[in-house]
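Report on the structure given below.
Just one protein chain is left out here, and the rest sit where they should.
Chains here go by letter, A and B, matching the order in which they are written, and residues are numbered from 1 within each.
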Amino acid sequence: MNIEQKIEALLFWKGEPLSRKKLSEILEVGQNEINEGIEKLKESLSGRGIVLQEKENEITLGTMPELSELFEKLQKEELNRELSKASLETLSILLYKNGASRAEIDYIRGVNSSFILRALAIRGLVEKVIDTADNRRYIYKPTFDLLSFMGVKSVEELPGYAELNGAIENTSEELAKEEILREENGADPE
Amino acid sequence: MNIEQKIEALLFWKGEPLSRKKLSEILEVGQNEINEGIEKLKESLSGRGIVLQEKENEITLGTMPELSELFEKLQKEELNRELSKASLETLSILLYKNGASRAEIDYIRGVNSSFILRALAIRGLVEKVIDTADNRRYIYKPTFDLLSFMGVKSVEELPGYAELNGAIENTSEELAKEEILREENGADPE
Partner (left out) sequence: MENEVLENAYVIKTAGFEGPFGLLLNLIEARKLFVNDISLAQVTEDYLKYVNNLGGLSPAEVSSFVVVAATLILIKSKSLLPNLALTDEEESDIKNLEDRLKLYEIYSKLSLNIKENFGKKIIFAPLERKNDILVFLPDDQITKESMMMFVEGALGRMPKKTFLPEVEVKKVISIEEMIDKLTARIQDSLRMNFKDFAGGAQTKEERVVVIVGFLAMLELVRGGILNAMQDNNFEDIIIEKSAPVELEQVEIIVEN
């Protein structure tokens, strides 16, 4: 049995997201082999009924998006599709930036976003995690549920994602960072 | 999208055996097509990490038998792991609220608690029951075993119960108000 098969079996058995690190611990193989195995698994899942979703260092399995209607009918829980303008803006920043601090979101939206972020966190669409680059602050990230509602396997599949990278890598983004740093130094991070 | 993909997705999602008859009902296709689809699925699963298992007329997806030892070990580890702060907090809310829906817990904690509730249920600390007041939703309740473990006969015997229960009930009312607002505005609360 190869590593790719093991990863698939493990994800299926668990039925929940697993980190690459955890996979490497459980299967007792190095990170490189895990990464290769995941790439192979992605390939062999193409054209199948299940898909591999990916975000940062976590992966999980889900049903193919084309079957959305069928599963919505089968599952009893009612889905909430309502998104206010504020939610849309906030999700757009989080998805296309692939995570942002509250200060960054406030900076771009021009309004305080704490309540909307809380509401989105409660809905399971975003999560608050400690920033790996600076452990004194939090960043908000898209969850698998959010990717699932968007019907994408990863943020890279979002429409317009590729084009965006060029457009945003400009001075305004840099300026934003400076400005936020200035504000964060003078204020409580959360 | 072919029938084989649909069967795979359905079996994956359900995680339990389904009869051929049931598959044909759910997917709204004839028995012959189901049978053909199952044969094709068997083929494309050869060499994969998940296998199609068949018993009489029921089929299900499972993992290779070589892995069962690993899974048993993992299950044990998971069950014996120390509870995280987030789990303990969730448990405390369930105790002092004497049963709560997931939405209520999420509202109090400000984050989505679905994985935590699942883990607490597996350990026999909480149980998921249909809400008698609204049978479209579930509530999570502390188990009798949990109360005994803590040395109380009922939640009312917990220290400071009356006061803390009152405080939690107030927040549930807030949640109810926000939900009404959301329904009126067609948008999420802010």
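Keep in mind that, in the parts below, a residue touches a chain if its C-beta (ideal position, glycine included) is under 8 Å from a C-beta of that chain, and two chains touch if they have at least 3 such contacts.
Keep in mind it's a predicted model, so treat the numbers as computed, not measured.
Engineer: Sort through A:2, A:19, A:35 or A:92 and give me the one touching the missing partner chain.
Structural biologist: A:92
Engineer: Contacts of chain B with the missing chain: which residues?
Structural biologist: Listed in rising order, the touching residues are 12-16, 79-80, 82-83, 85, 88-89, 91-93, 95-96, 108-110, 118, 122-125, 143, 145-146, 149-152, 158-160, 164, 167-168, 171.
Engineer: Of the residues in chain A, which ones touch the absent chain?
Structural biologist: 12-16, 51, 53, 60-68, 71-72, 75, 79, 81, 83, 85-86, 88-89, 91-93, 95-96, 107-112, 114-115, 118, 144-145, 147-153, 158-160, 164, 167-168, 171-173, 175-176, 179, 187
Rule of thumb we're sticking to: only the chains that are shown with their structure count from here on.
Engineer: From the mean C-alpha coordinate of chain A to that of chain B, what's the distance rounded to whole Å?
Structural biologist: 21
Engineer: Write out the stretch or stretches of chain A touching chain B in their complex.
Structural biologist: It is residues 1, 4-10, 12-13, 15-16, 26, 41, 44, 47-50, 61, 63-64, 66-67, 70-71, 74, 76, 78, 80, 82-87, 115-116, 118-124, 127-128, 143, 145 of chain A that touch chain B.
Engineer: Note which residues of chain B are touching chain A in the complex, please.
Structural biologist: 1, 4-10, 12-13, 15, 26-27, 44, 47-50, 61, 63-64, 66-67, 70-71, 74, 103, 106-107, 110-112, 114-115, 136, 182, 185-190
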